[in-house]
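Apart from one protein chain that is not included, each protein chain of the complex appears where it belongs.
By written order: A and B. Residues from 1 in each chain.
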Amino acid sequence: MGKTNPGRFFEDYRLGDVIRHAVPRTVAEGERALYHALYPARHALYSSDEFASACGLEGSPLDDLLAFHVVFGKTVPDVSLNAVANLGYAQGRWIRPVYPGDTLRSESEVIGLKQNSNGKSGVVYVRTRGFNQMDEVVLDYVRWVMVRKRDLDAPAPETVIPELAQVVAPDDLVIPEGLTFENYDFELAGEPHRWGDYEIGEKIDHVDGVTIEEAEHMIATRLWQNTAKVHFDATFREDGRRLIYGGHVISMARALSFNGLANAQMIVALNGGAHANPCFAGDTIKVWSEVLDKAETGVPDIGAIRLRLVATKQGAGEFAYKGADGKYLPEVLLDLDYWALMPI
Amino acid sequence: MGKTNPGRFFEDYRLGDVIRHAVPRTVAEGERALYHALYPARHALYSSDEFASACGLEGSPLDDLLAFHVVFGKTVPDVSLNAVANLGYAQGRWIRPVYPGDTLRSESEVIGLKQNSNGKSGVVYVRTRGFNQMDEVVLDYVRWVMVRKRDLDAPAPETVIPELAQVVAPDDLVIPEGLTFENYDFELAGEPHRWGDYEIGEKIDHVDGVTIEEAEHMIATRLWQNTAKVHFDATFREDGRRLIYGGHVISMARALSFNGLANAQMIVALNGGAHANPCFAGDTIKVWSEVLDKAETGVPDIGAIRLRLVATKQGAGEFAYKGADGKYLPEVLLDLDYWALMPI
Partner (left out) sequence: MGKTNPGRFFEDYRLGDVIRHAVPRTVAEGERALYHALYPARHALYSSDEFASACGLEGSPLDDLLAFHVVFGKTVPDVSLNAVANLGYAQGRWIRPVYPGDTLRSESEVIGLKQNSNGKSGVVYVRTRGFNQMDEVVLDYVRWVMVRKRDLDAPAPETVIPELAQVVAPDDLVIPEGLTFENYDFELAGEPHRWGDYEIGEKIDHVDGVTIEEAEHMIATRLWQNTAKVHFDATFREDGRRLIYGGHVISMARALSFNGLANAQMIVALNGGAHANPCFAGDTIKVWSEVLDKAETGVPDIGAIRLRLVATKQGAGEFAYKGADGKYLPEVLLDLDYWALMPI
């Protein structure tokens, strides 16, 4: 009893607390290969050292979302073990590429608290930062989760809700040092469409679909050292089903969006995201995107494109999203809002 | 609609066209480990840097078939997205070993075209070459596929059928530079049988079997960035089954042939191959081989052996192959004809 980690409950969080998360992780060629084996990831910058070098990087970085999952996974034992729901993301920024051999660790600062009116749970806002072995920040993001109280009589903390930007401003996007699309090879990248070819409001049906398997989502989720029981233990839920880690759906969706967005190479910001409905093994994921905005970056040949990425499951209609009541349709799994970099 | 890749249709191919395929890929220790995790691969030259060094190589290369699948996978979006059938292979040759850290890309030249008499489809012959980051050819092969027409009224091209050798001539086999079996350690390799111990016409039942899982064939197929829908999307076929990438069966069959052919170390040529029947998850693959030919290579201690490798599924009789009508028996999945190098 005393030795295992019971997780934190709502009353255990204090505004301003900084939690240094456990188990740093060295990520290398093996993690890269597994990422490409679990998701149909084909963005050339993450696939080929030669292509990445031609774009001014020291070599092919690990996928942006791989870095995100590793940083995120470390927060689970401290932030979401007793979470009832993962409510949202905001202000996510990728600051520095992660290369094979880097060691990642995470810290989270409690930046907001609000007890629910039922007195049984509350919302915790954390800003999580991922660091490499040089203690350089590689990414940061805000996440808020609903967490149960252990002691219903514990007093409610003062309510503090952080002001969160709806969208990361284009000026705040970080362009990796040295990155250039001046000699970008569209043929090797897989598609001819450049930044200028996309219009705000344009929707793309990415066509391809993948049916999810238990073994695959568990392999992925363990790889990020995310050990939430609900993903692994078929006896945990009453219905005997394992809930699929939302990050698995995010990575699958992003990889499937290659077909139509092959040149949206690097994710540089996560404006927001919602896991609209749970995903289970046997579901077949398809995705569509909508161009929400475009911006220049200050680097001549690099444009930023803001995309809505929506993952749906079998039974969804074309561009399925929300119903007349403003709620997500039951076949919608994911609604993600991000900025990516493209050759202009 | 406009942004995703619809694939090429029969009328889109022109004789002499050279297609430079997308998404180069750096392959490293991660891909090697996954290959050994997905297939029971045990040939010592691909398992141990020490063993490979003792054979004159700079280290253990990546498995020949891993290189083949990576090169092949890149051709799928350009060659076989609208293919009705993968009809055959010929004149495949491995020219140069692929080592961890190499970056592979592919090009295909259209070398033959023949519209079918029904006017709805045609056969496209391509010669595909895989290159490393030094632009050296690592392997090449001819493949022909039946591709649908988009516009049935498109005029038929002039029929050109390339002359293809039934077998790669022994003189055309490429022995990797420096390779020697002079100090070959049969004990570490796993079997005492040398080139001289095999007789033309000899058949070997390799005994072992593996039952195929959905998660495994999808992980493998993604690893080669082969994204054909039919392998991943259970809603794609009317019967709700995912067709297994033929290359998965090839690699599984080759790995299973270790037991009896442990010293047939390197594949150097692919004379031909047929995916006789489709393979689905739940099938149990077993294999047998027949020695079709033997040849000297000019290198004193290295012999070439030509093998027929046949993969069957549950229900097959011993050495199951073709019926009295000359057609493959329904339990036969694969018929592969290749040259390998063995210590004399």
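The definition used in the following text is that a contact is a pair of C-beta atoms (placed from the backbone, for glycine too) under 8 Å apart; a residue touches a chain by one contact, two chains touch by 3 or more.
The shown structure was predicted, so the numbers you read here are calculated from the model rather than taken from an experiment.
Touching the chain that is not shown, out of B:His36, B:Arg150 or B:Lys229: B:His36 (per the contact rule at the top). Of the candidate positions A:Pro77, A:Pro97 or A:Gly273, contact with the hidden chain is made by A:Pro77. When the omitted chain is restored, the residue from B:Ala154, B:Val210 or B:Ala274 that touches it is B:Val210.
Checked against the hidden chain, the listed residues B:Ile19, B:Ala262 or B:Leu333 yield one contact partner: B:Ala262. Those residues of chain B that touch the chain absent from the view are 28-34, 36-40, 42, 44, 47-51, 60, 187-191, 193, 197-198, 204-211, 213-216, 219, 259-262, 282, 284, 314.
Mapped onto chain A, contacts with the missing chain fall at residues 1, 3-5, 20, 22-26, 28-31, 33-34, 77, 100-101, 103, 105, 133, 213-216, 218-220, 222-223, 225, 227, 229, 232-236, 242.
Everything that follows uses one rule, which is that only the chains that are shown with their structure count from here on.
If you average the CA atoms of chain A and of chain B, the two centres end up 36 Å from each other.
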